[in-house]
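Here the complex is missing a single protein chain, while all its other protein chains stay put.
Moving on to chain A:
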Amino acid sequence: MAEVVLNGVSKAFGDETALDNVNMTVPDGSFVVLLGPTGAGKTTTLRMVSGLDKPDAGHVSIGGRDMAGLTPAQRDVAMVFQQYSLYPHLTVRQNLEFPLKSPILRTRQSVIDQKVGEVAEILQISHKLGNKATALSGGEMQRVSIGRALVRNPSVYLMDEPLSSLDAKLRSDLRIELKNIQANSGATLLYVTHDQIEAMTIATHVGVLDNGRLVQFGTPREIYENPVSVYAASRLGQPRINVVPADLFGGAPQAAETIGLRPEHIVQGEGEDSMVKRVEHLGDQTRLHLAFKNHDLITVTDAHTELSEGDIVKIRPEKPYYFDASGARVA
């Protein structure tokens, strides 16, 4: 287990900048989730740490050791690939054994059998161990791919959208399982996802990437409650933060161009009138789609609300975020 430090890491593929001077410290034993849309540099960051790609500038160190010039095998990292990358000529069992049989580990067969058995149990693939890796569903392949990382005990786990192909039930099961494994083993985990629920529930830290730059790094709560920009604010929160012109409500600071309202920033029952456009009952909560001075707002209300389409609700903002013209937070 080890701390991972990225120091001024930049990488370009041709004219495309993939990473731009990224500085990030992944603390020992932390579960760091990287968030950002496609092309933000999440996967590239993992590849820098793994050694599959070399940075154009900057340094990566793991456990205090500079990784420059070291091969992936020498870095002692395990990685779950987004495309699964199971060895198609091997069975599921052989795929899981593969890292343990590497010339670096040379594990005894009894230990291999035990490890593979345990991991297969956790991932619910014990009954598929004899299958060819190609004779699996997408979700099963993804689990084998996670298993191939979990059989080892590396200094860092790197996971690239490891739960994306699973159904909702399995996904939430494995989310908890991954969190448990990480918490119990003290492993350091660097994790890429699009799914903000995953980020909020399992991360100890979240890194928000925008066009190859790390724009914010902190606990999920910090990022949620204290975003540095419109961009960072819109990465987390369901329903998404409402972004409207700053002068809509009045009382905005001088530099503010837009105002960001999370659902809980909209107080109902006082202030100015808005009209209910749609009511979505989700069971534990109800979402309200409101029209306010020609702008759409989405907020959350009581699960058993009596409101229906066409009703008028008074609203006012409560401690919203203000952003300047470039999207940076001003208050």
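Observations on the model:
Just so we're on the same page, a contact is a pair of C-beta atoms (placed from the backbone, for glycine too) under 8 Å apart; a residue touches a chain by one contact, two chains touch by 3 or more; residues count from 1.
Assume contacts and distances are computed from a predicted model.
The unshown chain of the complex is recorded in UniProt as "Trehalose transport system permease protein SugB", chosen from "CopY family transcriptional regulator", "Trehalose transport system permease protein SugB", "Transporter" or "Succinate dehydrogenase hydrophobic membrane anchor subunit".
The chain omitted from view is touched by exactly one of A:G8, A:P37, A:P88 or A:G186, namely A:P88. From the set A:M141, A:L163, A:V244 or A:I259, the residue in touch with the chain omitted from the display is A:M141, counting the whole complex. Across the interface with the omitted chain, chain A contributes residues 50-52, 71-73, 77-79, 81-89, 98-99, 102-105, 133-134, 138, 141, 148, 165.
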